[in-house]
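This is the structure I want to talk about, given as structure tokens.
Just one protein chain is left out here, and the rest sit where they should.
Letters A and B mark the chains as written, and numbering starts fresh at 1 in each.
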Amino acid sequence: MFAYVIRRLLLVLPVAFGVSIICFLLVHIAPGDPLTAIMAVDATAEEQAAMRAAYGLDRPLPVQFLFWLGNLFQGDLGNSIATGRPVAGEVWRAVQNSLLLAVTASLIAFPIGLLLGFLAGYFRDSWLDKLVTSIAIAGVSVPNYWLGMVLVIIFAVKLAWLPAMGAGPAGSDGWTFDWLHIRHLILPAITLAVVPIGIVARTVRALVGDIFHMDFVMALYAKGMSNFDVLIHVIRNAAATALSVIGLQMGALLGGSILIETVFNWPGSGMLLSNAIFQRDLPLLQGTILVLAMFFVTANLVVDILQAAIDPRIKRS
Amino acid sequence: MAVAEIELARTPKRRGYWAGVLHRVSGDPVAMVCFVVLMALILSAIFASWLPLQDPYKASMIARLKPIGTEGHLLGTDEQGRDMLARLIYGGRLTLLIGLMPVVVAFFIGSALGIVAGYAGGRTNTIIMRTVDVFFAFPSVLLAIAISGALGAGIVNSLVSLSIVFIPPITRVAESVTSGVRSADYIEAARASGGNALTVMRVHVIGNVLGPIFVYASSLTSVCMILAAGLSFLGVGVKPPEPEWGLMLNTLRSAIYMNPWVAALPGLMIFITSLCLNLLSDGLRSAMNVKD
């Protein structure tokens, strides 16, 4: 197990390196000059060159990359072009808000998805299975940014039960766990939870259904094991795969909440990203994406290790 | 031979593999309904200019945000007074194009990469698959937005960024299917017959891997649709005033207090399309999974 963990950790390094290359290149595939946004419109060629030299943009790409990587290791993601503030701080504040949303959505999505999927798989071809299958397929097919709008229309516009946007009442300067703040969390979290509910339910349904059709389950019944004990066997066999799906979705929730945050004006990493895009604030774009991708890589790593702890076949191979 | 005689009695009506798949899909009512709906959407989008529709670009200050069922505007009007029905049908052009093309592109590129990686193995496999792993470090939404955000808004940029998003997953599936087929006895038998790598790949590998890869790619079309519209919704996809469902949804957001149901219409179109794509893909999958 220990060797597996070490090997898995070492495998992350090249991936993390590749991720940083992609993030670095993002700025350079962008058309135009990264400094256009802050350069005076009437800047002379000399002024432009001086500015470029000041930002190190006159050096060859690999050198720029190494400098950038070096700064990265010191926690320096550069400064936002729009605000001039360090990107790291901006991203950190935003990621906290996104995490809050992602974790809440996970707490809604995974128990429901697991339960629905399990029931559908256990009662294959019953009306319950058909219902769950329909819910699941609707869940994976719905554009969640639209679903967010529809929920706003129903619960904020028509019924006026919940606020339509923001992360707290007007004038609030930070998250606190009180009803005034929590009511802002409800709609975005539900919206965000719908897709993972669908995905988890579909996967678990197929998984459980398949396992129940395996010969070993028949052998367990044949030796007179009770329904409940057989169930335990089935769950144990389904756990590893279910876990990996959940892990992937967890990471996807964090990185995938961009559109939802836009719909609800939620001040998370997604909002930050969309602001960065519109202000063509490339260092901010780069930093946000890097941090989100690293979260995703870490989530996958944790899931893989947990999976190996559950499923003995993985660490032996 | 006695065994052969008995076999003859139950010889089934014979058809090729793909003909069999088509036959089974056409017997699946859900898949067929979805197919008809999709065809209707695609055809009406293609032939929109021949349909009796109003000009989707013609704005009117006095006819802004009319509700559904208004005289002359069956589905109401948008925030600039443009006819919603016309815009929704014309909007299908760009949305379907950007929603489906990237998967087609990624299918060809990803299949080629994955089949080569799976069949060649060794160093080639390592280089291709480790590169693919890096792209897997990004959730697909994030990757699409990152590339589109860097490249800037525009139809071509959206097509490029979404193609890049879907190449890695297709490559991964193609690689695993191919390495499974590669170790099959019939590949060994073909090699033992003196077939070189290219011949064996063409005759024995391609035919056996394209089916599963195709089914997988078809399951991505719905995600791609949602993402494509999502890019426009964010403002990094199609630029105004083009009618496009995601972009329409974005511009109509301001209207949810005045005319909410009209504002929700473009999203409903995305939902219906992606639902049909998913159900059709499911039908295709079960039609191809028949083991006999």
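Here is the rule we go by: a contact is a pair of C-beta atoms (placed from the backbone, for glycine too) under 8 Å apart; a residue touches a chain by one contact, two chains touch by 3 or more.
Quick note on the criterion: contacts and distances are computed from a predicted model.
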{"item": "Missing subunit (named according to UniProt) among the choices \"TonB-dependent receptor\", \"Two component transcriptional regulator, LytTR family\", \"Aspartyl/glutamyl-tRNA(Asn/Gln) amidotransferase subunit C\" or \"Glutathione import ATP-binding protein GsiA\"", "value": "\"Glutathione import ATP-binding protein GsiA\""}
{"item": "Option touching the unshown chain, where B:68, B:190 or B:255 are the choices", "value": "B:190"}
{"item": "Contact partner of the left-out chain, one of B:36, B:74 or B:203", "value": "B:203"}
{"item": "On chain B, residues whose C-beta touches the chain left out of the figure", "value": "1, 3-4, 7-8, 11-12, 14, 17, 184-186, 188-195, 199, 203-204, 207-208, 292"}
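Rule of thumb we're sticking to: only the chains that are shown with their structure count from here on.
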{"item": "Whole-Å gap between the CA centroids of chain A and chain B", "value": "22"}
{"item": "Chain B partner contacts - residues on chain A that touch it in the complex", "value": "14-16, 18-19, 21-23, 26-27, 29-31, 137-138, 140-147, 149-150, 152-153, 157-158, 251-252, 254-256, 258-259, 262-263, 273-274, 276-278, 282, 285, 289, 292-293, 296-297, 300"}
{"item": "Complex contacts: residues of chain B adjacent to chain A", "value": "130-131, 133-135, 137-142, 145-147, 149-152, 222, 226, 229-230, 233-236, 249, 253, 256-257, 260-261, 263-264, 266-268, 270-271, 274-275, 277-279, 282"}
